[in-house]
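Only one protein chain is missing from this complex, and each of the others stays in its spot.
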Amino acid sequence: MQWLNVILQGVLIGGLYAMFAAGLSLIFGVMRLVNIAHGDLIVLAAYVSLVATQTFGMDPLTSLLLVVPVMALIGYGLQRGLLNRTLGDDLLPPLLVTFGLSIIIQNGLLELFTADSRKLQAGAIEIQTFQLVENLWIGALPLIQFAVAVAVIGGLQLLFYRTALGRALRATSDDQAVAQLMGLDTRHVFAVAMALSLAVIAIAGVFLAVRANFDPAIGPARLIFAFEAVIIGGLGSMWGTLAGGIILGVSQAIGAQIDPGWQLLAGHIVFLAILAVRPQGLFPKVSG
Amino acid sequence: MPDGPLLKITAVDAFYGDFQALFGVSLSVDAGQVVAVIGANGAGKSTLLKCIAGLMHPSRGEILFENTATTNTPAFEALKLGIALVPEGRRLFQSLTVEENLLIGGQSRRPGPWTLARVYELFPVLAERRNLPAPALSGGQQQMAAIGRALMSNPRLLLCDEISLGLAPIVVRDIYARLPQITAEGLSLVIVEQDIVQALRAATNVYCLQEGRVALHGAARDLSREKISAAYFGV
Partner (left out) sequence: MIVEHATRSSRIGVVLIAIALVVLVSAPYWGDRQTLRLLAEMFTFIALASLWNLLAGYAGLVSVGQQAFVGLGGYVLFALAMLLDVNPILAIFVAGPVGALVAVPVALLIFRLRGAYFAIGTWVVAEVFRLLASQVSVLGGGSGISLPASVVLAMAPSRQMREFEMYWLALLLTVAILATIFVLLRSRHGLALTAIRDNELAAQSTGIGVWSIKFAVYVLTAFGTAMVGAFIFLQKLRISPDTAFSVNDWTAFVIFITVIGGIGRIEGPIIGTIIFFALRQSFAGLGSLYLLMMGAVAIVVMLWAPKGLWGMIVERLGWQILPLQRHLVLRKDARGKS
């Protein structure tokens, strides 16, 4: 029973990892950009939520109403103002610019908020649990987070495959020049994609803030989790990313159960193993 | 109705980096006309269409569309003004279905007679395959889809870049047979072709490009075979 519990916890946190990964996957799919600052943006969202809860006295989940639009706007501006200039055939500019961005965000947050560890309080819902079967408990908050993650991924799938915006995003990713011929301003399309990605990051960031302690330096680790989830699941598939997140979460949970110091290592080892044995991921849609 | 020609290109030079592709090219298209631009490979035909459509910009000269200067207008704005390009090689969106490709063509919501239903009427084979991914279609069907996609934006000027390329003659004849339905409501066409026979049959006016320059132009019926050969090959 204990192991079942461990696996269950792993599955639930996998949902959060999948949310980390969804934004990364989206951007790579639309414009072949990997945002090294992705993890730091998640942390930024957590801090925005912190400011919102402190200034307006809202609870974290309500702060989503503020954090999501703010982050989406930041995403639009970031893409339009900075990242659009890095797109092209050369690999170095987007990589180095987003790396520079990562350093800027980390140190900016450090200056503004110090290195102190923070956590947001969500109230009673944090300790509420349900009993599924005998000896198997599930926390309300992790369950909600998992449900939201599934909803977000499902929502993104719907957006991509059943709306005009999704069509525009897919067309632009297929052939930028011809998309222009269809009347699509690709600068705007890319910026909308980034805004979407940051909206998802915002949700992930708020959940992160409620679930665990955060400080300006934890961004890179989130990027790595997101990246591992995407690679394990396979490029180009949103549901694959969900599966990847779950596998990562479960690996870490099992590792932690064996020895607390092995939590992160277990995840990395599973990632490397999958990279060795099945580099295209478990459910790939496109080739890397 | 605006005064003067629908499209007027004056003394346009175009470069790819250091390489000059067009030298002082002038061309005009009146409303309702079908203009054919012929010439050998590398003569500059595609370059000319790209300049009109806004995918690239001339470094000298002027392009006027409905009396508005569009010399430096980017492609996505040119579409909104009413210029649509059927690109060389079809270039359908690979991860979209046939119907999605057509819908994307219409995303700018320009008013006009062309709707999804009307395009399916023009090319029934597309209706049969509407939910297939674009790569699943044959060459001829893809060409029809590409034309339909451009029509969905309800353009005033339709540019067709080598629609016969890589297609069997019977398929080419089939497509060209439908052109009158396309121009019926006054849509103007510029057709770039290597297949001179089809181009001359469909066109009212002809321009022949040779190494980036206009070597010959005039009404289709006025130009003899000999004159065209001479202009085409630069003899």
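Read from first to last, the chains carry the letters A and B; within each, the first residue is number 1.
Heads up, the rule we're going with is that contacts are C-beta pairs under 8 Å (C-beta built on N, C-alpha and C of every residue); 3 or more make two chains touch, one makes a residue touch a chain.
Keep in mind that this is a model prediction, so the values were computed, not measured.
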{"item": "Visible chains that the absent chain touches, using the contact criterion stated earlier", "value": "A"}
{"item": "Chain not shown: contacting residue from A:L65, A:I103, A:L132 or A:A151", "value": "A:I103"}
{"item": "Which residue of A:I13, A:I36, A:L120 or A:V210 touches the chain not shown here", "value": "A:I36"}
{"item": "Residue among A:N5, A:T86 or A:Q176 touching the omitted chain", "value": "A:T86"}
{"item": "Touching residues (missing chain, whole complex) on chain A", "value": "33-34, 36, 82, 85-86, 90-97, 99-104, 106-108, 110-111, 220-221, 223-224, 227-228, 231, 261, 264-265, 268-269, 271-272, 275-276, 279, 288"}
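As a convention for this text, only the chains that are shown with their structure count from here on.
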{"item": "For chain A paired with chain B, centre-to-centre distance based on mean C-alpha positions, whole Å", "value": "44"}
{"item": "Touching residues (chain side chain B, partner chain A) in the complex", "value": "53-55, 74-76, 79-80, 84-85, 87, 91, 93-96, 100, 103-105, 107-108, 149, 153"}
{"item": "Touch list for chain A against partner chain B, complex", "value": "164, 167-168, 170-171, 173-175, 177-186"}
